[in-house]
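Yeah, one chain of the complex is gone here, protein chain that is, but the others are all in their spots.
Think of it as A, B and C in the order they're written, each chain with its own count starting at 1.
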Amino acid sequence: MSTWKIDIIGKKPKLKNPILIEGLPGIGNVGKVAIDFMIEELKAVPLYDLFSYTFPHSVFVKENNLVELPSIKIYYKKTKKKDFLLLAGDVQPIDEVSSYEFSEKVIDIAQQYHCKEIITLGGIGLQDIPKKPKVYCTGNTRTIINRYKKDTAINDKLYGVVGPIVGISGLLLGLSTKRKIEAISFLSETYGHPLYLGIKGAREILKILNKKLDLNIDIRKLSKEIDEIESEMVKRTKEFVEVSKQTAIKKLKSKFKEMDYIG
Amino acid sequence: MSTWKIDIIGKKPKLKNPILIEGLPGIGNVGKVAIDFMIEELKAVPLYDLFSYTFPHSVFVKENNLVELPSIKIYYKKTKKKDFLLLAGDVQPIDEVSSYEFSEKVIDIAQQYHCKEIITLGGIGLQDIPKKPKVYCTGNTRTIINRYKKDTAINDKLYGVVGPIVGISGLLLGLSTKRKIEAISFLSETYGHPLYLGIKGAREILKILNKKLDLNIDIRKLSKEIDEIESEMVKRTKEFVEVSKQTAIKKLKSKFKEMDYIG
Amino acid sequence: MSTWKIDIIGKKPKLKNPILIEGLPGIGNVGKVAIDFMIEELKAVPLYDLFSYTFPHSVFVKENNLVELPSIKIYYKKTKKKDFLLLAGDVQPIDEVSSYEFSEKVIDIAQQYHCKEIITLGGIGLQDIPKKPKVYCTGNTRTIINRYKKDTAINDKLYGVVGPIVGISGLLLGLSTKRKIEAISFLSETYGHPLYLGIKGAREILKILNKKLDLNIDIRKLSKEIDEIESEMVKRTKEFVEVSKQTAIKKLKSKFKEMDYIG
Partner (left out) sequence: MSTWKIDIIGKKPKLKNPILIEGLPGIGNVGKVAIDFMIEELKAVPLYDLFSYTFPHSVFVKENNLVELPSIKIYYKKTKKKDFLLLAGDVQPIDEVSSYEFSEKVIDIAQQYHCKEIITLGGIGLQDIPKKPKVYCTGNTRTIINRYKKDTAINDKLYGVVGPIVGISGLLLGLSTKRKIEAISFLSETYGHPLYLGIKGAREILKILNKKLDLNIDIRKLSKEIDEIESEMVKRTKEFVEVSKQTAIKKLKSKFKEMDYIG
């Protein structure tokens, strides 16, 4: 029995082999920053709400002082040249089973729209802040890698640079193979600190997507908005950390002494 | 398959759009102190017993030297002006899935009685003992916040003051939105130590409830009883801590050395 | 879906309102030492094998250099005056859900034989080795406590002496209440070190059982066999510790650094 609840928002659009792009929270939130900027710039439309009881059992207090549950959504956008499904959210599933189930559900949805290509976005954590973050890629076919590598500065020699790709960014690549969907991941260098926001890394990825997918996003705007977004995101990030901390505290509390118990 | 067992005690009363008020163990046990005092003063009647195999696997030794399982109950009380459902107990669900399931079950019950409003009670942990604890609120609509803020000293600027609201106090707010139930949380400042009992914080919350809900509770009694309740609660709190400790010990025992094993 | 598999060994005996006595591993293994000695002395017959995939995922190497899976069994014994079901084993369920499920299954079996009384055995861990361990009791009715307290040195003032009673020894008491079965727990003082074997504590409990249940066990034999049993049990105990350690190691391995990862 799956723990995932998927609600459709509004009615299904007609999409022509949309490309699914994923950007959930992760290293430096590179993927999240990139996808949230795309959704805003492209005025993408919310289409699905994905919810699970395995999400953090808490609510956020928003700027308007009202509460909201954690949320993951799929948006869509039709452009002249290409159609897109965009996967964004506040959290990503943490445990193994939820992660696999979630990824399969996302691919199920993508396939309903005859999606033939999946792109996942993430970060590679470095010990220091990179001045000019490099973008690496890997994928499930040589063809898709070559297609994106052409005319860009993407480095496709990822083997040995990083360990395994953990979470939804990795699983969507691996599970797409069985579904005959080509999938690629763009991973930008970023500072590996949990609270750092890899906005520069996100910008490097967006440049590539802009060029190869004809998005016509004004990336200079991202540069302008960096300060503003950064302060907002820092707040958000603190909230996520807080949630994990509190869950952890409940579980770890009082594990210190070992003697005087009964049974 | 839900792990929750719900038994009705006696027979269903007729209630007129009762307000559900929750006060389970949490920061400084502010919510628990407040609700237990209300139940006693209002002579509220036990209506539902909620039980789960995800509760601590242990029994408490009571003052009469007999044992009892951990328990969560819903009580009801009819007053001249308003009807109430009161959610109180020894424990609160700890893991994510149990917390969501439990909250949904509670709202299911509330809806059977055409409940239109939910109030949750909790604490905001400070580094020091507050002399005059302030009460904050947040909720799922602006309307309910304004209704309670009127003529009281409640501070509704919670954004940035705390991180997310974890546990049943938070989830009942978030999940009520989907059910078209207005929900508000009163959070009183308290000392953030696990063994501290925020009785003063509870008193500040009770003053607000007394005024806005016409409860006619003699809050001075709480002041008198503070010593007595405090000593009883300290015992109880020690027991909860003990349970977590022992569960934790079983799981953590002997994780220190790393070499001489086999496989 | 329960994870418990219960196999009957041989055919069902006719038992007259048997008393179920539980002694699984716990503090000082007091309960296990007592029940294993009883089973041997009474020549009790194995009747049920209880198995679960939540047991440690490992096998023990026995003295004959062959392997065996962890095991919990229910034995029976008919005496002239009373009939008994005896619950003994290598392990006890660790997590909450398994513990509750297991306890319910055991009571289900007990009820098939019209069992009206359950006794659980355990230890109270002290900071030092007690010279003359005291035996405390608690239960789910005043009647059963008074029955056993009569003419014995049992102390029934357990409130405040210990925290909650964790594990099967506690749950069988709490869950029996709902089934209208009287239940009592005998808890002997013992040294609270995980590797200590409370044989003296077990002996004090056996004296009481011997007297109140007319068991006719030669307890002096236990004194003689202390050395022998002790060395065997130390080996066994080391094995249990080893299992927990290895499971824990697998889970905890490499949780130290926090930076250079990807996602």
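Quick note on the criterion: contacts are C-beta pairs under 8 Å (C-beta built on N, C-alpha and C of every residue); 3 or more make two chains touch, one makes a residue touch a chain.
Predicted, not measured: the structure shown is a model, and the values here were computed from it.
Set against the missing chain, the residues A:Ile9, A:Val97 or A:Ala153 yield one that touches it, A:Val97. In the complete assembly, the contact with the undisplayed chain comes from B:Gly167, out of B:Pro56, B:Pro70, B:Pro93 or B:Gly167.
Summary of contacts with the chain left out: across B:Lys134, B:Lys149, B:His193 or B:Lys207, the touching residue is B:His193.
For chain C, the list of residues touching the undisplayed chain reads 1, 3, 53-69, 235, 238-239, 241-243, 246-247, 250-258, 261-263. By the touch rule set out above, chain A reaches the unshown chain at residues 1, 93-97, 99-101, 138-142, 145, 156-160, 162-167, 170-171, 173-175, 177, 185, 194, 241-242, 244-246, 248-249, 252-253.
Methods note: only the chains that are shown with their structure count from here on.
Ranked by separation of Cα centres from chain A, the top chain is C.
Taking the mean of the C-alpha atoms as each chain's centre, chain A and chain B sit 35 Å apart.
One inter-chain figure worth recording: chain A and chain C are separated by 50 Å, centre to centre, where each centre is the mean of the chain's CA atoms. Counting partner chains per residue, chain A shows two or more touched chains at residues 258, 261-263.
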